[in-house]
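Left out: one protein chain. Kept in place: all the others.
As written, the chains take the letters A, B and C, and residue 1 is the first residue of each chain.
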Amino acid sequence: MSVDQSYQRPLLLGMVGGGEGAFIGAVHRIAARLDGEFELVAGALSSQPERAAASGAALGLAPERCYADWREMARVEAARPDGIELVAIVTPNHLHAPVARAFLEAGIDVLCDKPLAISVQEGRELAALAQARKRLLAVSYNYSAYPMLRHARELVRAGELGELRLIQVEYAQDWLALPVEKEGQKQASWRCDPALAGPAGALGDIGTHAYQLACFVSGLRAVAVCAELSSFVPGRRLDDNAQLMLRFAGGARGALWASQVASGCENALRLRIYGSKAGLEFEQEQPNRLRLTCLGGSSEWLSRGRVDSAAAIAATRLPPGHPEGYLEAFAQIYREAAEHIRARQQGRSPAPQSLALPQVGDGLAGLLFVDAALRSHRAGGIWSRL
Amino acid sequence: MSVDQSYQRPLLLGMVGGGEGAFIGAVHRIAARLDGEFELVAGALSSQPERAAASGAALGLAPERCYADWREMARVEAARPDGIELVAIVTPNHLHAPVARAFLEAGIDVLCDKPLAISVQEGRELAALAQARKRLLAVSYNYSAYPMLRHARELVRAGELGELRLIQVEYAQDWLALPVEKEGQKQASWRCDPALAGPAGALGDIGTHAYQLACFVSGLRAVAVCAELSSFVPGRRLDDNAQLMLRFAGGARGALWASQVASGCENALRLRIYGSKAGLEFEQEQPNRLRLTCLGGSSEWLSRGRVDSAAAIAATRLPPGHPEGYLEAFAQIYREAAEHIRARQQGRSPAPQSLALPQVGDGLAGLLFVDAALRSHRAGGIWSRL
Amino acid sequence: MSVDQSYQRPLLLGMVGGGEGAFIGAVHRIAARLDGEFELVAGALSSQPERAAASGAALGLAPERCYADWREMARVEAARPDGIELVAIVTPNHLHAPVARAFLEAGIDVLCDKPLAISVQEGRELAALAQARKRLLAVSYNYSAYPMLRHARELVRAGELGELRLIQVEYAQDWLALPVEKEGQKQASWRCDPALAGPAGALGDIGTHAYQLACFVSGLRAVAVCAELSSFVPGRRLDDNAQLMLRFAGGARGALWASQVASGCENALRLRIYGSKAGLEFEQEQPNRLRLTCLGGSSEWLSRGRVDSAAAIAATRLPPGHPEGYLEAFAQIYREAAEHIRARQQGRSPAPQSLALPQVGDGLAGLLFVDAALRSHRAGGIWSRL
Partner (left out) sequence: MSVDQSYQRPLLLGMVGGGEGAFIGAVHRIAARLDGEFELVAGALSSQPERAAASGAALGLAPERCYADWREMARVEAARPDGIELVAIVTPNHLHAPVARAFLEAGIDVLCDKPLAISVQEGRELAALAQARKRLLAVSYNYSAYPMLRHARELVRAGELGELRLIQVEYAQDWLALPVEKEGQKQASWRCDPALAGPAGALGDIGTHAYQLACFVSGLRAVAVCAELSSFVPGRRLDDNAQLMLRFAGGARGALWASQVASGCENALRLRIYGSKAGLEFEQEQPNRLRLTCLGGSSEWLSRGRVDSAAAIAATRLPPGHPEGYLEAFAQIYREAAEHIRARQQGRSPAPQSLALPQVGDGLAGLLFVDAALRSHRAGGIWSRL
């Protein structure tokens, strides 16, 4: 376990989006301070000046660092001697790319919510920009930071599963089973509006998480998908359910199901991978364990805190049986982003385990996945290449 | 519960297939006698005369009723005053239809293993024949006889789930993850041989179970499927993994996964159905419970013995907490077949709950499903209508 | 697996108790025929002649073998050339010993429900009688016949758990949480009446099952107990909840909880044993698995059908993932009783695995346990030696 680290001053954090009433902004703030890695000092929490100021005040920001315009924030913060060292982008999807671009151009590292952008083109431009400016463009694929998924990846890499054959991944929720977007539910409103969310609904919002997890653990990328998107709630403009079949590089096959209308499901992200020797299963709602099933044998439940891979240990804070959860995994993203920033500041390479941090390449892979799925669906369900 | 019934003499049972070394034959025999409904008195347990005789002797059959030729058995038994009243067909798939035909033509009721036949054409002929001869042609879709699945169907019928939207069904095993068919494993050998198993591998062997379960509980039939079949084990001639997306009548969508190479999976048949109001989940490996999840609410585990539908009660023998299993569900098929036979003998209608017995219509639906899946796959994965 | 056996004619079975409305009688009848080992041919199903005759007729017994007096039944059946070869005693507790005595004295083997008797003295006399007459006196501690508990015992014997330290066993139900004995519930009425049930309520009815299981798997017997018995339901004359602490031979410690007023519990019999190297856990409601937890390591779920001990295999009928349950375990008791009887008939020793059959010694151990617990409780909760 790695609870303590030798002291380093907290890095300075800014946030775009995440004003009052937002869910994910508050999550980012807890995650950023949980390990003492970041101190929030600036924000463009809302585009409405009054709301931006009020939201900032409620978080203890100095008034002059409560911006209503993120372009101004990028410019001003880049110029301050005590300017922010990382910006967290927690806006609706359509702003991810423009905001990320502005901060990267200002030389500021970025941690952006997924999806990275709303088009492959945007994603490619961001990738090029981050590389050109040598800045971090991390993507908050937080689920892949669970210690037991880090361990799962090591098991796959070590060949414990044999040759991979099957990847079944699903992400089921029920919070959009009714037309809540028409009832003023803020989270739903923008997610169901193509202008704000982009062209994909459940597929983009949670399907990309599922796809990233499958790729992260398996080490594989899909080469083709066959998709069936549905909008079950009358009047909904984006898909609220996505069924996909996948062909992975190397011959593995898989299925992905993402739904926001699966009545009774909370946040049921579940990954199963089967190889020629063994299988593994992970359920996000019980993240402290990983099931390993051996061909013809019994099943083993591996526990966080009782597995010995360096990858799992690096992401673990507590002994076995002391459950860690969503916030701890999210904080791991921040811990790894901090390590990248500090390493560059100190002129060294990031610690090996921090390389698991999802970055622009992962974000772009997600956009390619969504794009292929949309093409498949629009063509009536033919296999489409990524 | 319904452990006791007033005494009726056991019906006389014959069996085709199921000689020494067979698995499912022994299951049928336990199931047939568990409730005291049948007495095994004749068999064509093997096509090799010596083996037929030895297998019959080991089961206490009279020598003259140990047949090596099922055609002869049908003819002789039909002519005996104490001839069999039901024949159980537990041969490899390619014989299902010819054997069933022979016994139906002899006027003997039939309980046939699934798949009903190896072609839609065969299935249609059997359906016509059974109807013309007014004989029972039951199909051993045993899983649908679990009390909690009977209850699940009642919940759907009563509208507890609202309008059905999603049906996710899967059936994963690992016993064909290695090329055991080349090592003399009897069960594997015929299942991997197109001449004996028909044109579908995992799709036909277990995918049809999964499809039947989905239809049985939902009350829906698929109207189109999109299939991706794979043979992961080198040299295997039939699919050992099947991924499908399904469109159901009325607009529900679904996915079906059948695999015999999912390392570590035993007999993981799992059904999930989500409607606009609630969802339900059943896992065959823990058949005494059913999970009901309400939209936005908590999840309830319903227990066999503590649910009050007449359908569940009719299929239940023991109080809650006294687990029933696979054999009891299989015995329910025999109990219901017996009820059909006795009802006709007594000139009355079968008891309402016994109408849940899977019959030739269900078997034909399975053949249509397999046929559409094969067409889809062979065309490179396009949606094919049933 | 051992589904098939070479054919042997069914042994002839009689039953005392178990008339209409009885639960456990019907269970015994299914268990007796499940493997084809026994055929029920005689019964004293009720002490009321008309009811005895009607119950027998409903089971297909010949009228002359429907007895109202079990003493007559013992005498007559012993004299018949086709007399019963085993009697199953399924009466209320107070009759167990007298009935068993009558049949043993008539030279007929006995399978008796637990508790073996209602006093230690009765139990000792039965033990002496069975030994003197060289007859089987089996006790239906059916739970110990689950394959995974047979396997658990082998793990303990093989030293996989190290030196045993702790035994936690519990058996919780809720069916007596209300005063149902006053409302004509037949099962409850006699169990709550000291004249019929003996001096112990939940302690005797289910506590003895729990204690037997603990002893069976651990290979240990308690040397002292400290008991606290309670009657939570007003007016109830016997305990409906029993808490005990136990000291086992060799230094292991344990606790036993038996309750029939634990609201929401169905038949929650659960055994946990911890040694210096590993622990194991079994839950009767999910009997196809056994949890093995290693010191400092992860936990493994062993599956029925995937463990390789001869003891487990001998008690297993189906492949992994095809759940077996309560009736199959109960049938195993009958299968083993049959093996004992056939072995004596054939002048050979019973097959080694059939020696796991619970017999009079186990029944007597249960009576000693109850006796010590009652003494402890009556003395205000002091440690009492067995």
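Assume a contact is a pair of C-beta atoms (placed from the backbone, for glycine too) under 8 Å apart; a residue touches a chain by one contact, two chains touch by 3 or more.
This one's a predicted model, so the numbers in the text were calculated from it and none came from an experiment.
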Option from A:G159, A:G219, A:G251 or A:G321 whose C-beta touches the chain left out: A:G321
Option touching the unshown chain, where A:D35, A:E85 or A:E281 are the choices: A:D35
Candidates C:A58, C:L178, C:L196 or C:I313 - the one touching the absent chain: C:L178
Selected from C:A102, C:C192 or C:C265 as touching the chain missing from the view: C:C265
Listed residues A:T91, A:N241, A:N288 or A:Q332, member touching the removed chain: A:N288
Missing-chain contacts mapped onto chain A: 3-7, 9, 20, 23, 26-27, 29-30, 33-36, 57-60, 173, 175, 265-268, 284-288, 303, 305-306, 317-328
Missing-chain contacts mapped onto chain C: 161-162, 165-166, 168, 170, 174-175, 177-178, 226, 228, 230, 232, 241, 243, 245, 247, 253-255, 257, 259, 261-265, 274-279, 292-297, 299, 380-383
Contacts of chain B with the absent chain, listed as residue ranges: 296-303, 306-307
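Going forward, only the chains that are shown with their structure count from here on.
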Innermost chain by mean C-alpha position: B
Chain whose Cα centroid lies at the greatest distance from that of chain B: A
Relative orientation of copies chain A and chain B, as a Cα rotation angle in degrees, nearest 5: 180
Mean-CA-position distance for chain C and chain A (Å): 55
Rounded Å distance, chain A centre to chain B centre (Cα mean): 43
Multi-partner residues of chain C (at least 2 other chains): 303, 306
